[in-house]
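Notes for the one structure printed next.
A protein chain is absent from this complex, but the other protein chains hold their places.
After this line comes subunit A, so read on.
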Amino acid sequence: MKTFKVITSSVCVAMLAVAPSTLHAGMVGTSTLLAVERAQVGHVLPPAATVSTIERAQLRNQLEGLGVNPVLAAERVASMTDSQLRQLSVGLQEMPAGGGALGVVATVLVIILLLEILGITNISNKV
């Protein structure tokens, strides 16, 4: 059983390693590095395949179906990573959609910005 698990992880890693990426063909990308580490500590590897253009288009249609303006739907899909898209395309209808986000998300972002502007967290000259 353990052997089987080890074999599956190396197969997945091998698939991940050749998955199309923006990176140079011969380079081992960051997602692969993380997947390898997770496989070593016993985590389940994420699915290797990248999300196709068709899947992106399908999700865009789904968003439009839920009342999102087509131009914005395309933008919103473009701002998501493959793993997010994979989650959304299976669970868009069931995923919890919370109210009250508009005011509070701005709060989370604005408070951080204020802290930075006031120099309290001194983030800008940290590195």
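By our rule, contacts are C-beta pairs under 8 Å (C-beta built on N, C-alpha and C of every residue); 3 or more make two chains touch, one makes a residue touch a chain; residues count from 1.
Convention: contacts and distances are computed from a predicted model.
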Which of "Xylose transport system permease protein XylH", "Chemotaxis protein CheA", "Fe-S cluster assembly protein SufD" or "Tetratricopeptide repeat protein" is the UniProt protein name of the chain not shown?
-> "Tetratricopeptide repeat protein"
In the whole complex, what residues of subunit A lie against the chain that is missing from view?
-> 10, 13-14, 17-18, 22-34, 36-38, 63, 65-69, 72, 75-76, 79-82, 84, 87-88, 92, 95-113, 115-117, 120-121, 123-124, 126-127
